[in-house]
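In this view, the complex is presented without one of its protein chains, the others remaining in place.
Chain IDs A and B follow the sequence of writing; residue 1 opens each chain.
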Amino acid sequence: MRRSKQLGKWVIAVAAGTLVLAAACTPSGDDDDEGSGGGELVWAIGGAEAQPAGVDQKIADLWNEQNPDNPITIEVLPDEADQQREQQVNVLQSGSDEFDVLGTDVIWTGEYSQNGWLESLEDVRDQIEPEVLEGAFNSAQWDGELWAAPFNTNAGFLYYRTDLVDQPPETWDELCQIAEQVGQQEDIGGLIGQGFKYEGFVVNWLEYYWSAGGELYNEDNSEVLFDTDLATQTTEFMQNAMDDGCFAPGFNTATEEEGRAAFQSGKAVFMRNWPYAYQLIQDEGVPQVAKNFDIAPLPTFTGEGTISALGGFNNAVSAYSSNKDAAKEFVVWAATDPEVQKMLATVASVPPVLTSVYDELQNEPDMALLSEVLPDAKPRPPAPTWNTISVEMQDALFPAYNGDADPAEASDTVADAFNESVEE
Amino acid sequence: MSAAAAETRQTGRRRSRGAVESATRGRAWAKTALLAVIFLWCLAPFFWLIMTSLKVEDSALNSPDLFQGPFGFKNYGNVFEQNFDLNLRNSLAVAGMTTILCVVIGSLAGYAIARLPLRGKILLLTGILAVSLFPPVALVPPLYELWLKLGLLNTYEGLYIPYTSFTLPLTIFILTTFFAAIPKELEEAAKVDGATPFKAFFRVILPLAAPGVFAAAIIIFVSAWNEFLLANTFAPRDPEVAQTVPVAISQFTGAVDFQRPIGNITAACVVVTIPMIIVALAFQKRIIAGLTAGSLKG
Partner (left out) sequence: MAGAKVATEPRTPSGTGPGGPRTKGMSEKGLGRLFVAPAILLMIGVALFPVIYAFVISLRAYTGRLYEGYAGLENYREALTDDKFWASLEFTLVFTVTSVAAEFVIGLGFALLMNQAFRGRGITRAAILVPWVIPTVIAAQMWYFMFNVNPGSVNALLGLGDFNWLGEAGWVKAVLIFADVWKTAPFVALLLLAGLQTIPTDIYESARVDGANTWQRFWHITLPLLRPAILVALLFRTVEALRVYDLPQVMTRGSFDTESLSMVVQQYVVQTPDPGLGSALSTLTFGIILGIGVIFVSLLGRELTIGRTDG
């Protein structure tokens, strides 16, 4: 009997505690966004810059100063792009007007527009097109229609150690030669990039493929130009680079941050990475690296020009927004206002899309290099089925470059995926 | 008994005592070695976690050496700047409610299945099990729609109700086995003394099954605390409302895009683990206590 009472007391104590807790903090503050507050906007965007201390918040503050009638608040989405998409999709699929402005990865344009989730921006095309970078602009349209306003862009750099390499290589073969030779001398790895099985690997693979002269679609995305032979050569190049030690150890498990870890700790001669790493390596790399590295355009196979895959985010207007006009005004403003776009670069080192900003910032090495490589950078086609294509590419090409599958067969699989995207 | 016989027995006992002593010493050594291995297995990664959480900025990226600094508590400061206390509160409330509901509802059902006459028990158990077997990711779209209609998104209810239903099968299975293991005579005796079945359950069975009940309670609490997928879908963003700890940690960002804040993540992990161990230990004490106090003879 005594024990049962004890047990009872225990249960009651826990129960009471929890109930009090639950009662004390029952949500009360979530009603205010349901009120049909005339001109309020919600901007659903994720990542570091969407955090309260990030540049997106400063941009929102600036907008709110200038447009007190249509204030915008940020709904902070998660850090990872996949999860941002998941959360946006949940809201959009339910037809909710919770979000007005959507921060969308450059590869989502087609999918979102096909599902009818986006408001067309054709009527403001003329305000945006002449002002922004061509690649970024192309990532915001699908089927000849503009669905989003570019916001920020991104391109790959070649990071190299100036204490080990005199001149940045201009071809991939040259790079591999130096990587193997210097790597062996110094007992460190060669090139580190993004070789893990994820979207970043597709980006890296495409950069090799494009720089060998490959194409994916024709101008208006109506015809597939995927070259299986070139694709096979590309995969074989990566396979050899793995085997010969051109790629640094851990290349096939590296994302952006593993790459940065290898490079800034002095374990790699070269790194392919986005501009974000430039400042971080100077601030946080081991001294030997922090003082002795530089950035250059990515090499090509031909030695001519440079190619990079485009990253970045656009701002789209939700088709379910109850305040579309103001939302549209906001996305155009965020794409074309010089002050906003300059803030991206100066406050956060995020590559802007407004062409004029780059002319202003020629003194900053990363921005100067960006203005050099961005005109030749290519967006991944923002096709409605891009995710499917990308998954097929990862499934086929990853094992192939790791020596577990035949590169030629892998190319055929990828070609099928592209062909299907057009048939649909 | 002759004196000689008594003496032999005496020496025999003495000798065996000596043997026992050396055996115990050997065993003590083996036990210490075993404990060392267990501590290493369980705690080495946790030690890594603590050391990494103390490395400031990105120094964790520069060297895998655990003892290479610079060290500091900056990461912990960052964690609490992000409303992490609210996340802890939410997780505590959701996991606590889930535990109570599961234990109460699950005890009743477990007792009925173990002890009361019900038809088709195996079928019933199979049905109960089936509830927890659907791939979680496939549960999300229909439940999201339903939750939206019922206004359960971003509420505690929206989390502890599904947690309860999906954890009930495990609870019922655990409790049923424990109820079934308790000798029936005790219950019958209580009934002979005039207790109703209801009373017999509360006064006799439940206390005796205390180890099982507390084991179930810890398991429920921890799994509700750690659940990610549903929490991330039903209450993804607002820590003021219902965002739980794992969701919050997964959404930590670096200072710039792409940067992974490994220091903050590990710091948050350490912050969460310590109260969890205290809770689990408190519950676990009851499992052990069940034996000593609840002698099965009633």
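In this text, a contact is a pair of C-beta atoms (placed from the backbone, for glycine too) under 8 Å apart; a residue touches a chain by one contact, two chains touch by 3 or more.
Keep in mind that this is a model prediction, so the values were computed, not measured.
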Among A:R125, A:K197 or A:K342, residue touching the chain not depicted | A:K197
Provide the residue numbers of chain A that touch the chain removed from this figure.
-> 82, 86, 89, 93, 111, 114-115, 189, 192, 196-198, 249-254, 258-259, 261-262, 265, 267, 384-385, 387-388, 391, 394-395, 398-399, 402, 404, 424
For chain B, enumerate the residues touching the unshown chain of the complex.
-> 31, 34-35, 38-39, 41-46, 48-49, 60-66, 105-106, 108-109, 111-118, 121-122, 124-126, 128-143, 146, 161-162, 164-166, 168-170, 172-174, 176-178, 180-185, 188, 191-198, 209, 211-212, 214-215, 218-219, 222, 225-226, 228-229, 245-246, 249-250, 262, 265-266, 269, 272-273, 276-277, 280-281, 284, 287-288, 290-291, 296
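Basically, only the chains that are shown with their structure count from here on.
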For the pair chain A and chain B, the C-alpha centroid-to-centroid distance in angstrom is 38
Touching residues on chain B, where the partner in the complex is chain A | 57-59, 61-63, 89-90, 92-93, 96-97, 99-100, 103, 144-145, 148, 154-156, 202-204, 206-207, 210, 213, 232-233, 236-238, 240-242, 250-260, 286, 293-294
Would you mind writing out the residues of chain A in touch with chain B in their complex?
-> 1, 3-4, 7, 10-11, 14-15, 17-18, 21-22, 25-27, 29-30, 47-51, 75-79, 83, 86-87, 90, 94, 96, 256-257, 260-261, 264-265, 274, 276-277, 279-280, 283-286, 348-350
